[in-house]
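All protein chains of the complex are present and in place, except for one that has been dropped.
Just so it is clear, A and B label the chains in written order, and each chain counts residues from 1 on its own.
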Amino acid sequence: MSEQSDRGPLPIPLPPVGEGEVVSPAGDAKKIRIATCSLAGCFGCHMSLLDIDERLFGLIKLVEFDRTPLTDIKHCGPCDVGIVEGGVCNAENVHVLKEFRNTCKVLVAIGACAINGGVPAMRNNIDLWECFQEVYQYEGGLDGGQVPNDPELPLPFDKVHPIYEVVRVDYFLPGCPPSGDAIWKFLTDLLNGREPKLDYEMLHFD
Amino acid sequence: MSKTITIDGLTVPFREGQTIMDAALSAGVYIPHLCHNPEFKPHGSCKLCTVNVNGRNVASCTLPAVEGQQVLSDIAELNAERLALTQMLFVEGNHLCPACEKSGNCQLQAVAYYLGMMSPHYNHFYPQREADASHPDVMLDRNRCIYCELCVRASREVDGKNVFGLSGRGIKTILAVNSASGLLGDTDLAVTDKAVQVCPTGAILVKRRGFTVPIGQRVFDHLTIKDLQTGGGHE
Partner (left out) sequence: MQQFEFSDISRMLTPIFARHDVDASRLLQVLLEVQDACHFIPSEAIDQIAAHFDVPRVNVEGVAGFYSFLSTRPVGEYRILFSDNITDQMLGKDELMLYLCNKLWVEPGKVSEDGLVSVASTSCTGLCDQGPAALVNGWPLTNLDRNRLDLIAELIRSRKPVADWPPMLFEVADNIRRSDVLLGQPFEPGAAMRATLARGAKETLAEVDKSNLRGRGGAGFKTASKWSFCHAAIVEEEGSMICDVGGHPERYIVCNADEGEPGTFKDRVLLNSYADLVFEGMTVGARVVGASKGFLYLRGEYRYLLKQLESVLQKRREAGLLGDAILGRADFSFDIEIHLGAGAYICGEESALIESLEGRRGRPRNRPPFPVTHGYKGRPTVVDNVETFACVAKIAERGGAWFAAMGTAQSTGTKLLSISGDCATPGIYEYPFGVTVRQILADCGAREPYAVQVSGPSGTLISWKEFDRRIAFEDLPTAGAFMVFQRKRDMFQTARNFVHFFAHESCGFCTPCRVGTELQKKIMDKIASGHGTASDLEEMKSLGHILKTMSHCGLGSSAANPVLDTLEKFPDVYVRKLKALAFEPAFDLDGALETARKMTGRDDDWAHL
């Protein structure tokens, strides 16, 4: 999965096994801690994660979830793996992304948006200033034609960027979204200490 | 006795006048390429087909085969560089596959799959490029153009029309069309033109065809570009 061969396998204490299986940690071995988030994305990758279906039960024996949309934990603790969906379109995305990078040993970009901006990056052809004017100041805008300026609102960037342009990323899992099978293959490779590798039909940009 | 070259140790025959690429394709040996199409005169711009001949890197689509050439193609170093070139093509344009009708039938994407491209690696240029929907039957989206000039060649050589050409220079190169307005709709392009059929990416698309074949059932969803272009892969 990584494009640099000099990076060693994931330092996760699991013995390698055959593809597609997950070996239960012996006895009370520590579970792998995973965090996930969606930045400028549609949560489709998260939905696809759920598409691994009944294999989730096997997975849950091996991993525990930290911050994810599933747990409602607000901030990451130290994690083994961080999985980030979506690109970076505003200041808040950067804060979340940096938190993931700082707390996760291995950072994975999942889905087209995290990898090249994806559909949100289609706005990169539109000047932000003109976009704001169109939305808030010209026809049908807010009262007084004002651009919302509440500090609670994340401030948008001029352009949407993939996450690897903001932090270092260890692995990429493309697809819009990647299929449940691709995610399963990727995770089982990773959890078993193998360099993740997708079969031809699992590698998709759409 | 026919003349031969070797490609990655395999003996490959060739006829006088054939390029290394011609010889390879005839023998079912795949060398990744995008700007080359056997129906047209070799162009040599994408450089994906670069091979090592007797120690020197050359574009296999333009170099004539010569008796005894020892060609290296499917080797790690060249494949890594082909991957890098493919990534360059992705970041210089706006290739957003999920929003592209050509996805699954796109050769740029297929080459990326073949080379195992997991990310575009380089920082994106996100250039401002024009899309042109002025033609009743054909859509031109310059965001996806890779300057292979197949449409230029097809329009000139097959259609006899010169609808397309390149203007600008360097990274500011643009695909121009043959009308004062700069609009495709004001050219004599017809939907049946060869120029419309040859685009390896989604830069030139026939309108109202986008999803007649659903995503997941398209050519490269199951078949590698290697298998497609060398006739292999069918059970």
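The working rule: a residue touches a chain if its C-beta (ideal position, glycine included) is under 8 Å from a C-beta of that chain, and two chains touch if they have at least 3 such contacts.
Worth saying up front: this structure is predicted, and the values here are computed from it rather than measured.
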Exercise. Quick one: which of B:Val177, B:Leu205 or B:Ile225 touches the chain that's been left out?
Worked result: B:Val177
For this session: Check the options B:Leu85, B:Ala190 or B:Leu228 and report the residue that touches the missing chain.
Result: B:Leu85
For this session: Based on the whole complex, identify which of A:Arg67, A:Lys159, A:Lys185 or A:His204 touches the chain you can't see.
Result: A:Lys159
Seminar exercise, completed: Where B:Ile5, B:Leu25, B:Cys46 or B:Cys106 are the choices, the one touching the absent chain is B:Cys46
Exercise. Which parts of chain B are in contact with the chain that was left out?
Worked result: 42, 44-48, 50, 57, 59, 62, 64, 81, 84-85, 88-89, 91-92, 122-123, 125, 146-147, 162-174, 176-180
Seminar exercise, completed: Even though one chain is not shown, chain A touches it at residues 91-92, 94, 128-129, 132, 147-149, 151, 154-159, 161, 165-168
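Everything that follows uses one rule, which is that only the chains that are shown with their structure count from here on.
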For this session: Please work out the Cα centroid separation of chain A and chain B, and write it as a whole number of Å.
Result: 31
Exercise. For chain A, which residues count as touching chain B in their complex?
Worked result: 1-3, 109, 112, 115-119, 121-122, 124-125, 159, 161-162, 164-165, 169, 171-174, 176, 200-201, 203-206
For this session: Flag every residue of chain B that touches chain A in the complex, lowest number first.
Result: 83, 90, 94-100, 103-104, 109, 112-113, 116, 118-121, 123-124, 126, 128-129, 143, 215, 221-222, 224
